[in-house]
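Here the structure comes first, spelled out in structure tokens, and everything after it is commentary.
Excluded from the complex is one protein chain; the other protein chains are retained at their positions.
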Amino acid sequence: MASLLILSPLVLLAALGAVWMARPVHAALLLALALALNAVLYLAMGADFIGLVQFAVYVGAVAVLIVFSLLITRQSDETEEIARRPKALVPGLLCTLPVLAVLLITASKVPAASDEAPALPLKKLGEILFTTHAPAVLAVAVLLTAVLIGAALFARETKPNDP
Amino acid sequence: MSKDNIPLWSPEHLPLLPQRLVEMILANLGAPEWLVSISGFMVAASTVLAVFMTAFALLSLIERKTLARAQNRIGPNRAGWFGILQPVADGIKMLTKEDIVPARAVKLLHLLAPILIVLPAILALGVIPYGREWTPVPLELGLLFFFAVGSMTELSVFMAGWASGSKFPMLGAMRAISQMVSYELPLIITALGVVMVSGTLSLPEIVQQQGGGFWHWNVCTPWGIVAGLLFYVCTIAEANRCPFDLPEGESEIVAGHMTEYSGFKYALFFMGEYLGLFAIAGLFVTLFLGGWQAPLPGLGLVPTWLWFFGKLALVIFSYLWIRATFPRLRIDQLMRFAWLCMIPMALLTLPAAAIWHYMGRGPLSWMVVLPLVLVPWVLVAVIFNKRLAPATRTYRFADG
Partner (left out) sequence: MNPLALLLTLSSVMFALGLLAVLTRRNAILILVGIELMLNAANINFIAFWRYGPPDLEMAGPIFVLFSIAIAAAEAAVGLAIILMVFRLRRTTDLNQLDSLHG
């Protein structure tokens, strides 16, 4: 509980930075920090496997991809400064605040929690994953293969008009 | 096994000696239990760190000596006998140099990057089983932990390149990231084969299962030799060593992401690189070369951690040899090799490992699994050589 109380504000601060920072690279690095802290949060909750997978996939792959595409699409320093749309802030908040209010009201209505820590036995997780959820695993496998091939095709197609 | 009936002075338990001495002294002084375990843990971590710091200092000398030998030079021989004090001299030089931060650098990230390069390497060293009794942190998810912290390196390399606010670090970081991402895929996929066969993510357990002579090591199975070779190539690429040292190819982009670093921060990069090299080579030894297992049964007298470090030294020597022998690749060759050769081959080892797992060890499974990995291997090699090799280079100005 204490670790959750310490970690939650940190996660939120990092996420706030990711949303608010004007320079895209700063925002992306803060996103990486938020995701890493999120992984620590999972570890603190006892979901070791999920926390480590979160770290490997989000910090190791997704954040790196985002940062890398920021680099590729960077044109000059001045385009970095217009990452935000000041005019959109008011309508954005108008849309966001009701959603936040609804979510918070729902969150405050949950019954008191049971504090018996469930175990996350890896063997059993694997068994359930590859028996009960085998069709879903296959679907995800097909999806990932499609993404791999698709990304490779995207990368190939632009070769002729390389400046 | 209780702690009391382990002989304190046996060679097998020698690396644990400092930890257990500290624990004993503190317990006799009547310290509370949490203090005893925490200090014991700190001492155990320092033991590992001390061992690898010494190895790092030695390796920096041995590398220069080996390269010198391969290039028919003498190498460092001024500081001490055989140049043995050279690492000390290098260290003093690094520490007394001015710490330069470029004017356009992002100060905080520029400072954080070298620290975040060393940190994952040290964390990764913590989960490797060095001996039968010597695993600093025996995690159940050790392998996953290794890859999770290892993936942090990419981000710190990016931070180093971007925060320097200069062209060469930027280019070097982009090269480094694309290389690490591309070679991490086959690295993890081939390691997955080992996980499938041994059915666990715990590194001590994986080593335990390879006991009983070198023919039980994973590298001596038909899928394992393919996976092991791929893994070996990937370890070289992940450690940014020649022939995959484009990110810091000094003749092309100065020193890559480390260009704008000097003094202690540069030393940290250097250290992180070598510690990372030890970690990934140690993982290769653990997964494929039987970790601390003796090569032949009946060698029980030799402490097991000696076997581990012997194998580690051999693997690292092979890196040095390769560095002295091979020319550097071009970036397009590097990426093409990763995506068109390494990854398909790595994916093929997975079904091979599955079949091996279900058929068990024996001549029949050799006959089934070996062609499964060998035929595509030869095919890919032939195709790769004929179709995908770069077109014959024409020398526009030098011909005739």
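We call the chains A and B, going by the order they appear; numbering starts again at 1 in every chain.
Following the convention adopted for this analysis, contacts are C-beta pairs under 8 Å (C-beta built on N, C-alpha and C of every residue); 3 or more make two chains touch, one makes a residue touch a chain.
Model, not experiment: these values are computed from the prediction.
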In the full complex, displayed partners of the excluded chain: A
Residues in chain A touching the chain absent from view: 1, 4-5, 8, 11-12, 15-16, 18-19, 24, 27-28, 31, 34-35, 38, 41-42, 45-47, 49-50, 53-54, 57-58, 61-62, 65-66, 69-70, 72-73, 75, 79, 82-85, 88-89, 91-93, 95-97, 99-100, 103-104, 106-108, 110, 112-118, 120, 124-125, 128-129, 132-133, 136, 140, 143-144, 147, 150-151, 154-155, 157-158, 161
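Operating definition for what follows: only the chains that are shown with their structure count from here on.
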Chain B residues touching chain A - in the complex, by the definition given at the top: 109, 140-141, 144-145, 147-152, 154-155, 158-159, 162, 170, 174, 177-178, 181, 184, 201, 339
Residue ranges of chain A in contact with chain B within the complex: 25, 29, 32, 39, 48-49, 52-53, 55-56, 59-61, 63-64, 67-68, 71, 122, 152
